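Notes follow the structure.
Only one protein chain is missing from this complex, and each of the others stays in its spot.
This part shows subunit A:
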Amino acid sequence: MAMLYVQTVQPTDLNKNTEWFMYPGVWTIYILILFFYWLLVLSVFGCSPGMAWTVVNLSHFAVTYYFFHWEKGTPFADDQGIYNNLTWWEQIDNGKQLTRNRKFMIVVPVVLYLIASHTTNYHHPMLFLNTLAVAILVIAKFPNMHKVRIFGING
């Protein structure tokens, strides 16, 4: 594994906040981080695997909603604020919808939801919380929701 080389071409994305997502290994590390987080939750709380997946799903929802769909702008002042009205999700791929990266990011919460609800045997209240999490995340990532601010929140 250590000697497996990848090649990368510098992507043509001018937005430095999102161009790091085009490099090889991003999808793998996303999945690996989720997996190791599940192991961490299991070892720290000592709960059943289903509860651990629910915890992973809900914290994934909280973290990704905040960073992808709530925080606007970029963490550096270089670009003089041209992206200050756009959340990270609206910035990736220069606003083009339904690219491979976006499709992957829509699939991940759905797969997490399926794993979490399967391992908890579809019991309440975990099922309700998991469903709420995945519904909000997936709806936020729809192409029609590009630059939409419901009730002007976060506008």
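One rule holds in what follows: a contact is a pair of C-beta atoms (placed from the backbone, for glycine too) under 8 Å apart; a residue touches a chain by one contact, two chains touch by 3 or more; residues count from 1.
Note that contacts and distances are computed from a predicted model.
**Student:** Name the absent chain by its UniProt protein name; which of "Myotubularin-related protein 9", "G protein subunit beta 5", "fructose-bisphosphate aldolase" or "serine C-palmitoyltransferase" is it?
**Tutor:** Per the UniProt record, the undisplayed chain of the complex is "serine C-palmitoyltransferase".
**Student:** Taking the full complex into account, find the residue in A:Gly46, A:Pro75 or A:Pro125 that is in contact with the omitted chain.
**Tutor:** Touches the omitted chain: A:Pro75.
**Student:** Give the residue, chosen from A:Gln10, A:Ser43 or A:Asn121, that touches the chain omitted from the document.
**Tutor:** A:Gln10
**Student:** So which bits of subunit A touch the chain we can't see?
**Tutor:** Subunit A touches the missing chain through residues 1-12, 14, 16, 19-20, 23-26, 28-29, 32-33, 71-78, 81, 84.
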